[in-house]
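The complex appears here without one of its protein chains, the remainder shown in place.
Should a chain be cited, it is by its letter among A and B, assigned in written order, with residues numbered from 1 in that chain.
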Amino acid sequence: MKRHSILLLTLLLVLSLAAAACSRGGKSGGSSDGGDATTLEFWTFNELHDQFYQHMAELWNEKNPDRKVAIKGVVYPYDDMHNKLLVALQSGEGVPDLADVEVNKFPNFLKGTPQLVPLNDIVEPELDNVVKSRFDIYAKDGKYYGIDFHVGATVIYYNKEILDQAGVNPDDIKTWDDYAEAGKKVLEATGKPMTTVELTDIISVWPQVMQAPGLDELQTADGRLNLTSDIVVRPIQYQKKLLDQGIAILTPGGNHHAEEFYGFMNSGGAASIWMPMWYMGRFTDYMPDLKGKMIIKPMPAWNAGEPRSAGMGGTGTVVTTYSKHQDLAKAFLAFAKLSYEGNIEIWRFLGFDPVRSDVWNDPALREPNKFTDYFGDDIFDTLLEVKDEIEGVVINERTPLVTDAFRTTVMVRTLQDGEDPLKVLQEVQAQLQ
Amino acid sequence: MAQSVPSTPRQTASGGSRLRKLAYSQSVAPWLFVLPFILSFALFFAWPVLSALNMSFQEVLPGQTRYIGLENYRDLWNPTFRKALMNSTEYTVYTLLVLIPLPLVLAVFLNSKLMAWRNFFRSTLFVPALVSVVVAGTVFRLAFGELEGALMNSIITAFGFEPQKWLRQEGLAMFTLVLLATWRWMGVNVLYFLAGLQNIPRELYESAEIDGANTWNKFTRITLPLLKPITIYVLTISIYGGYAMFTESYMLWAGNRSPNDIGLTIVGYLYRNGLEQANLGLGSAVGIVLLIITFTVTMIQLRLTGMFRRED
Partner (left out) sequence: MSAGNVLERRLASVGLVVLFVLLGVFAVSPIVTLIVASFKPAQEIMRYGLNLRLDPELLSLKNYAFLFSGKSLYLTWYGNSLLITAIFTVLCLFFSSMVGYAFAVYRFRFRNVLFALVLVTMMIPLEIIILPLYKLMISLKLINNIWGVILPFVVAPLPVFFFRQYAGGLPKDYLDAGRVDGCTEFGIFFRIMVPLMAPAFSSMLILQSLFSWNNFLWPLIVLKTNEQFTIPIGLATLLTPYGNNYDMLISGAVLAIIPIMIVFLFFQRYFIEGMTAGGVKG
């Protein structure tokens, strides 16, 4: 036994030495261009974003050889990146220079004294060229803290094959009433539902709330709870009506990101869904059989002339106050996400609808890529049509609580359990006060 | 083995005898053995836990942390947290009912002379524990989908039942969670009990047989009592495991949001309202409450099963 213990201890020792040697050599992740470049540490939850920034860093370095950057990107799992960023900011240690913060999590980082650098000096000059509501959502007390990748304009994806079978022309659908009528025709002719509505997520109901003219939506523009207002009750009643008539069904799997839904939709399960522009990637990646059959149109409005779109989702990139290179980080960020060139790259590289509306006319946005192959090259025509009708959300510290309540209780109780929407909303509002 | 050990301590030479004496001392030895724990506890747990306790009395915001007394604890008394408490308690009770008797019996079977290919079967039961929870949860989520073609639904429709919305209804959701837990941990508990069974000498059974004992007698009079220490262990860790369950629920609903919070657990609440909403003070309070609950239940359980009796 003694021999064995000596062997064991030696093994331990060898392992420890090996480990010590290995951990010393740990190098940084995705970096571009060493040497005289300033390293900027960047946290994200999506590898594509990291690759995008590496790409933009190369372009930046060509243009600014005297101020080169090396982006050291780390890709964490989605939820956990935000938790870890929170821990880092709270402890003041190990904080990155730049980070992606998803819009749903953003309010958490605005609590207390935001440990983020205000970006007004790079944002304000460009406000005329961009969709402003996409910057307000990352702002507090007049200071802008985050820059988004995209507008996330909600549009409607029609399965043209099914519509043709029912003899429905999508361009005739201008209001939600028109939509319901068309839905009846589709149901009669094909037996298929016109759409699926989400139960465990809010992307079906929220844009419909935001479409009401004016800045009020789930909360009023000045941040008070607005759940019992008619503009919130109306979409839920509407969806209930469609469900009762069989024109809509509850999304299989609960929401449009469930694996079950992809299979369902892919086999022609429903005639349309309304989702943001960034949902295009789900079609190309998970619903290959629908290639060439899907078209993108503006959403119907509640009444003719009212807004037809709303910006949903988003990821704001921030600069933290612990960064030792704040000015360089800001300048690079402005180049990557605010500049004309950067916005074109956002489309080319990531397939997102960029925040600068002056870019939407650029021929580069019609170049062939996997999205134009799938949907046709007139994708941005739809976006240009609704350019001035993209409503924004009210984002403040209470927003995550409201969206959580919708995701777990409101839609389930009204759409699945059949309770009265106003009653449920009153209860929820009382709880959240 | 070259060094020769003196036959009695008293015969050692006086030089270095004090150190020698220490090595033989029955009163000092336990402290040396336990020292790693004391060090580890002091360094890695004592201060962080006190720190968490401290945070539970604060509102923790960057640059604006301040003391708010018991407000976090008062805030906890809301319907959502009560639901989480209910869910966690229900889940714990069910898993205790299933995951202790069943693996125990299975371990006895696997240990018996009648069992063919016992290594193989033991391995198959254990394999589920090897898969990462992320992937296992995804598989179960897909298997318990609500469409007709989903695995569970296709099985029950073959028996003439209607397809169910497993993950949307309260009772079915708990069933699915417990089933996932059973699938995953059954083999592990079998392992614990098997280890315990190795400690029971065959002669005991043989002499009992000679005295006329049947299988049931052997089980209740020999096996069960001698497995008691291990059973207590499994019981204790299952109580904590049940109350602290989070990842299984998280994976089954692809995130922390289950319809009507049917899948919300205490730690799920901690994540949602503590970490995700940057309310570290509240999160700490939840953690302290969890600690108090599990500690109390465990102490009661251990007292009842005689852990701290001065019998030896």
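In the analysis below, a residue touches a chain if its C-beta (ideal position, glycine included) is under 8 Å from a C-beta of that chain, and two chains touch if they have at least 3 such contacts.
Predicted model, so just to flag it, every value in this text is computed and none were measured.
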With the missing chain put back, one of A:207, A:263 or A:298 would touch it. Which one?
A:263
In the whole complex, what residues of subunit A lie against the chain that is missing from view?
1-2, 5, 8, 11-12, 15-16, 18-19, 22-23, 26-30, 45-48, 72-78, 80, 84, 87-88, 90-91, 93-94, 102, 257, 259-260, 262-263, 266-267, 278, 281-282, 285-289
Where subunit B meets the left-out chain, the residues are 5-9, 23-27, 29-34, 36-41, 43-45, 47-49, 51-52, 55, 106, 109-112, 114-117, 119, 121-136, 138-140, 142-143, 145, 147, 149-151, 183, 186-188, 191-192, 194-199, 201-203, 226, 229-230, 232-233, 236-237, 240, 244, 247, 267, 270-271, 274-275, 280, 283-284, 286-288, 290-291, 294-295, 298-299, 308, 312
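We adopt the following convention: only the chains that are shown with their structure count from here on.
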Can you work out the whole-Å distance between the CA centroids of subunit A and subunit B?
38
Write out the stretch or stretches of subunit B touching subunit A in their complex.
1, 60-64, 78-79, 141-142, 145-147, 150, 167-168, 253-255, 257-261, 264, 272, 275-278, 280
Where on subunit A does subunit B make contact in their complex?
2-3, 79, 82-83, 86, 89-90, 105, 108-109, 111-115, 199-200, 252-254, 257-260, 264, 400-401, 404, 407-409, 412-413, 416, 431
